[in-house]
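Take a look at the structure set out below.
All protein chains but one are shown at their positions in the complex.
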Amino acid sequence: MTSTYPAPFILSNIYDKIKSTLQREEWEAARGTAVLRVSLFVTCLVDACFPEVGVSAVRLLRRLGVEVDFPPEQTCCGQPAFNAGFHREAGAVAQVWLESFADSDYIVTPSGSCAGMIRHGYGELWAGTSPVGSLAKELSEKTYELSQFLVEILGVRDLGARFPAKAVYHPSCHATRLLGIGDAPLILLRRVRGLELVDLPFAEECCGFGGTFSVKFGEVSGAIATDKARNVMGTGADVLVGTDMGCLMNIGGRLRRLGSPIRVLHLAQLLEEGLA
Amino acid sequence: MTPRSTMKERASAALRDEFLRRAVKTTTDKLFLGRRLAQQSYEDWERLRDRGRAIRAHVIDNLDFYLGRLTDRVRANGGQVHLCREAADVVRVVTEIAARRGARSVIKSKSMVSEEVRLNRALEEIGVRAVETDLGEYIVQLAGEMPSHIIGPAIHKNRQQIAELFSREAGRPVAPDTESLAAFARRRLREEFLRADIGITGCNFAVAETGSVCLFTNEGNGRMVTSLPPVHIAVMGMERIVPTLEDLEVMMHLLPRSGTGQKLTSYVTIVSGPRREGESDGPEEFHLVIVDNGRSRLLRDPRFREALYCIRCGACLNVCPVYRQIGGHAYGWVYPGPIGAVITPLLQDDLDRWGDLPFASTLCAACSEACPVKIPLHDLLVRHRARYVAAGKAGMAERAAFRAFRRVFGAAKKYKVAVGAAEKLLRLWVRDGHMAPRVPGLKGWTDSRDFPALARRRFRDLWPELEKESPGQKGGKAHG
Partner (left out) sequence: MGEPPRDGDQRELVEQFIANWTALGGEAEIAVSARAAEKIVAFLGNPAGRTVVRWNDPLLEELALDEHLKRLGAEVYVWKAGADRDRIVEIAERADLGITAAHFAAAEPGTVVLLSGGDTARSVSLLPPAHLAVVPVSRLVPGLAEVMRELGRHRLPSSVNLITGPSRTADIENDLTVGVHGPGRVGVLFLEDR
């Protein structure tokens, strides 16, 4: 069995973890194809603004022996339009997403919010009984946020990374509440050598981003972001880490405006940098 | 409160009120922590939530049956039942009772429904004085305002402001310390309790099986209002029913823990009709006024029906990042916060005036997580937005933007071209890796935050190189 699994990084107990996490057939199938094949959904925001996050995610997955592909037809999950109430437009874009990932074994994305849209929002867009709805349901069950995939599916806890810094973690609302990734990012962060994790007061409170809300209700959004930025600054941390570039762009944008030198990093970046 | 202002204007005004913001935050923090502790005091909170939800769902799905049963049992207890479709019907029923009894003064314990139908104003118009007796409600009544929180109506007022209101009422100075203020209210309202002709209460839950109205209070005013005046009128939203006393017990665990963070409020009063043979306190007449006032619109619409499960605990307000910044008045009507944004546009049936409320949310889902009966409030907010857009109410610029979104993001090729062109165009505004403030369309963001520049090379442009980075991986051979 071990001979079929390529990565040296993976400890033997991961197999048990994988077995318990996956459905039996899935496990059989995964073992049959020898390598876990993951399609990266990079998200439009990371694609256009933060491509380095996507690069880190790919490198990280590969280090763990996962084969990564990038379906080239992907654009966006449709969430911006969905949350704004433009459901026809959201449906059209989401349909492109479904077509792009129709053949994927696993879909992994460096965003809890986009994964949440697929897992939760698609169910709101389409009833599970329509053909497109059943495809959406099937794909949504294969879709994971990056840290969730590492912890739940690969069973990784310690990547062997080293990152000497004092850091705070912002749990993104959609990752924790819609997707339910739980403590997956913290499980990974707690085992990074040299990293001192400090508690963020009111960590579970939203950063105030909220998509178009951040522009429509810019003042309120900015006020919420200010509270979040002040809470981050109050910890004396030098790094802010999270799983969603939407939130990090918002908090980071406020931090920068306030003149704070705190580095803002996606979890994938921190881990990958810590392994380099 | 400007009657025709927008949610955005009201929110901006609230943001400029520093005292309000501090007060709202202190209160909601306290209630939030209290709720968390109180929930820990119950062994299996999640199961309790499920039970609560199941009870509420069952009642809402069988509402006509339970309304019928409740009506029968209240009548069997010697009470009178009035079914009111609209606000005007409630006003008519109550003012007729007041006129028949020759009433001059009415004492009230907290009733959100009576705020909905503006009962106090209607009573004043026929010369009946209506006095709110919940301390917070009394304060906002003296100030001529609306409650700003479902369970803490006056959290936006400080001691000094309250002392000024009370001094004006007393005709002499009342000291601005809590003891003196509470003592004044106690004395003043005691006189009102003793001489009132009618007591009006809300109804936290009506128990169908026993024909009872149940009130959760802390101050004791609910007991006064249901014990001293010769007439008691309970005004309830038509959805506020539980089938049995056993179901009421579930609500006794859920409501105070979620609302005030108490295991139980100081008083739970279960009223079943007028006083009986031999009793010398308690009302001679008991009236139950069951109010629709737009609720059947929610009941008929499967997208929003779950909002009727609400038990009015206020937990969704305390965790809402938007509410915590702007407080309750910005929501413009009786019900603030996420639940207010969900039910106001439907109860008022006016998209032009109230359709912007569901947009005042980050959709963080903290509300859904806090809700003791698991109403997916963030989903309901999104469904509202879709309804608003489908009704053609979205602005022209936004409609155009999302048409463009559909075109551009509807095909990878177009997306590539469009984002590439946008990046080149926006370079004009890029300073130090970020957009300069005043980029068209981004003002709401850039007023308080920097916005990152688009990357010169997109991830998809980097992919061909990245794909080559570890050629050994394909075909399943080990690498690294």
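Quick notes on this structure:
Note that the chains take the letters A and B in the order they are written out, and that residue 1 is the start of every chain.
Rule of thumb we're sticking to: a contact is a pair of C-beta atoms (placed from the backbone, for glycine too) under 8 Å apart; a residue touches a chain by one contact, two chains touch by 3 or more.
On a predicted model such as this, the values are computed, not experimentally measured, just so you know.
The chain not displayed here makes contact, within the full complex, with B. Across B:E115, B:D134 or B:E285, the single residue that touches the chain missing here is B:D134. Here one chain is not drawn; of B:L123, B:L228, B:I343 or B:V382, the residue touching it is B:L228. Here the missing chain is touched by one residue of B:R47, B:R104, B:R121 or B:R159, and it is B:R159. Residue B:H253 is the one among B:H82, B:K108, B:H253 or B:R406 that touches the chain not shown. Looking at chain B, the residues touching the absent chain are 23, 26-27, 30, 77, 133-136, 139, 152-155, 158-159, 162, 178-179, 181-182, 185-186, 189-190, 193-194, 210, 212, 218-221, 223-224, 226-228, 244-246, 248-249, 252-253, 260, 262-282.
We take it that only the chains that are shown with their structure count from here on.
Averaged C-alpha coordinates put the centre of chain A at 32 Å from the centre of chain B. On the side of chain B, the complex with chain A involves touching residues 8, 11-12, 15, 319, 321-322, 324-326, 359-366, 368-369, 379, 382-390, 394, 398, 402-403, 405-406, 408-412, 415, 419, 423, 434, 441-445, 447-455, 457-463, 466-467, 469-470, 473-474, 476-480.
Contacts from chain A toward chain B in the complex involve residues 4, 6-9, 33-35, 42, 44, 46-51, 54-55, 58-59, 62-63, 65, 67, 70, 72-76, 78, 80-89, 92-93, 96, 100, 121, 124, 173-174, 177-178, 204-206, 208-227, 249-250, 252-254, 256-257.
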